[in-house]
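What you see is the complex with one protein chain gone and the rest in place.
Coming up: chain A.
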């Protein structure tokens, strides 16, 4: 059952990208750790962390593609799931600080001591264990996605209305996390991390390991999503996107179909967030900004929605561009981003990967027609000679 699911997932492009990600997962850390800083192939640590961050963004965009590209649910709140996964990881990292914080309290993180709290809130229990935090990084976004989707899809909220309430969801969480009495560090969020699993979070080795983990998580998620969209369930999902009522009248429970995709997507976004936080060293309510979720939509659209590989390409390209652009012309970045979105919408509605695929397909068809013509001409020739 599982084997056939995986086998079906592996079309040629997916195999290539997965293999590439796994090679990068091994090669980049090796080049960072095993070469001297003056070696021509040396990859400096800041690049490792930067690209590692892009990979987590790519995972977030991939998660969005599952619901937007294949099921037509334009979620403008996916950064909320990402941020929740990030907070789960951040809570673990805070508890790892232990007595090394500025106030030296072995149990309470600094911000709680500052707020005069005497004991750890109940929802911080268990976060001193990595496995628990890792589980929560998946379960909490998954649960939010499930509950949100349960109500939204059952009441048949669709299209723009759904997009608006996803924005409202992330905005509500933004406001909630800003409050100090929520117990998540308020405005400042969680930062000043020291260790992860006992390793110094700033060491080259740890950064390389986090990079590799991000690449592997992305590769794994790519195979899983590919399996999902190529199964019969995935075909139903596309059916829901293209003709929802037809799917309903064929006897499928559209709300269940959407709910599963949305929940899986939220969980993947949570994993991305959990990998993001140790690499950037901070998580604060700013991650819930509605604009962040909209940026994810742009990456996905630029790369090509409904292609799985496109969102990965889009997230890496746009963020790479952002890093270069904001260093060179910081004040123009937002204009560039807006311009990019307009250009892609007008001239590349299928995104980079979608357009490339279309070109290849057209060429193949053209060649087929030419071959058929040639074959006919050859077949016709002897008769003409007679």
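Couple of notes before you dig in:
The rule is simple: contacts are C-beta pairs under 8 Å (C-beta built on N, C-alpha and C of every residue); 3 or more make two chains touch, one makes a residue touch a chain; residues count from 1.
The rule we apply is simple: contacts and distances are computed from a predicted model.
Among the names given as "Transcriptional regulator", "Urea ABC transporter ATP-binding protein UrtD", "Branched-chain amino acid transport system permease protein" or "2-oxoisovalerate dehydrogenase subunit alpha", UniProt records the absent chain under the name "Urea ABC transporter ATP-binding protein UrtD". Only one of A:146, A:199 or A:233 touches the absent chain when the whole complex is considered: A:233. Touch with the chain omitted from the figure is made, among A:160, A:175, A:243 or A:291, by A:243. Only one of A:100, A:179, A:256 or A:370 touches the absent chain when the whole complex is considered: A:256. Although one chain is hidden here, its contacts on chain A can still be listed: residues 1, 4-5, 228, 231-233, 235-236, 238-239, 242-243, 245-254, 256-257, 260.
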